[in-house]
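For this depiction, one protein chain was excluded, whereas all remaining protein chains were kept in their positions.
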């Protein structure tokens, strides 16, 4: 599951998500230029609080509460694992993409996911944990990744639905993280969000083309939206009433909006976009509520979410097996590279 | 499992600008680290030059030294051009 928090809708220069990323980057620079926060760094907790109050960033070697460090490691690692595991459902369509243009786009997108996983592991490592430890925790199940990647990609239209809905939900979750109080995470998220701006659009374009293509293609697109809608809503996490980490995360400016607020925002964005696609959102109770100025909608099945997180989703075993296989198949390569590096150092030493 | 060594990556975005820290990566040695940095951190023409530095080779100031390290610079305002009053009529200063 991705973290969540986002800037107000008016924060961006163009009101769009990319505009919000740019606004977050400008805010980061502006806060940095306001000069050092008043206070005595030796008064650890007070100084930490003062930096956060001033909307400046906590940096790797600063003192920070243990729970802040642990919470960030958990969240960033989970995010990194999600990028790495998230390569699999889409990656399996690279060899089958129906045109060379689509093949190139999908390759570049899956490659970005590997890159984004790496940016995030790098950010997590600044908190005093190694990537090797994080990967071990992924492989032995101590750390989780987003449950969304435990659903299968049955048809090409799933590549479109993942781009539109899954990346769309991820962006709504991620854009606010560009303002996270931990510097390395905020900077990694700014870079990731800028690069990801094409991911959602390519998915939307795939669905639009299919929806306006042959009747079989249209049906394929509708089927994919039907299957990915509720799992995408579940990406925002449990309802606020059950959310465990929220209050402290908000105080520390790791998170600024609740799971339910973000989910609502996502639904409101999707309704208009589905209309343009000519596809139906599979929720008979979806309708505009003029009193709330928002759409009423059916919540995802949170029991299912919990089951999938605990390992009982359609593809959990397959995803982990793939990751473990890549890791163990590559062991001889990593050993060889280390042995070669050691030999070269001996040569230099002589 | 121990993992490959960590390298910090610095990229010069354009001619005329300094190398800037962009993140880190793992590689078996410096030669591979440089190639990995190119692939991981400059996929969108973000750089014209890359440095990779073994993370273990970096000696960092400690946050505990914050005052003794950085505060002495804070009262030397004469190092900044804005400290000086420029007499009326003087140009190109």
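Observations
All chains are identified by letter, namely A and B, in their written order; residue positions are counted from 1 within each chain.
Everything below uses one rule, namely that a residue touches a chain if its C-beta (ideal position, glycine included) is under 8 Å from a C-beta of that chain, and two chains touch if they have at least 3 such contacts.
As a convention for this text, contacts and distances are computed from a predicted model.
Remark: of the listed names "Aspartyl/glutamyl-tRNA(Asn/Gln) amidotransferase subunit C", "ABC transporter permease subunit", "Ring-1,2-phenylacetyl-CoA epoxidase subunit PaaC" or "Peptide/nickel transport system substrate-binding protein", the one matching the undisplayed chain in UniProt is "Ring-1,2-phenylacetyl-CoA epoxidase subunit PaaC". Interface note: of A:68, A:156, A:185 or A:257, the residue touching the hidden chain in the full complex is A:156. Only one of A:31, A:108, A:129 or A:271 touches the chain withheld from this view, namely A:108.
Along subunit A, the points of touch with the absent chain fall at residues 84, 87-88, 91, 94-104, 107-108, 110-111, 114-115, 117-118, 121, 156, 206, 209-210, 213-214, 216-217, 322-323, 325-326, 329-340, 343. Where subunit B meets the omitted chain, the residues involved are 4, 25-28, 31-32, 35-36, 39-40, 43.
As a convention for this text, only the chains that are shown with their structure count from here on.
Measuring from the averaged C-alpha position of subunit A to that of subunit B gives a distance of 28 Å.
Subunit A contributes residues 36, 41-42, 61-63, 111-112, 115, 118-119, 122-123, 125, 130-132, 135-136, 188, 195, 334, 337-338, 340-341, 344 to its touches with subunit B in the complex. Looking at the complex, you find that subunit B touches subunit A at residues 1-4, 6, 23-26, 28-29, 32, 40, 43-44, 60, 62-64, 66-67, 70, 74.
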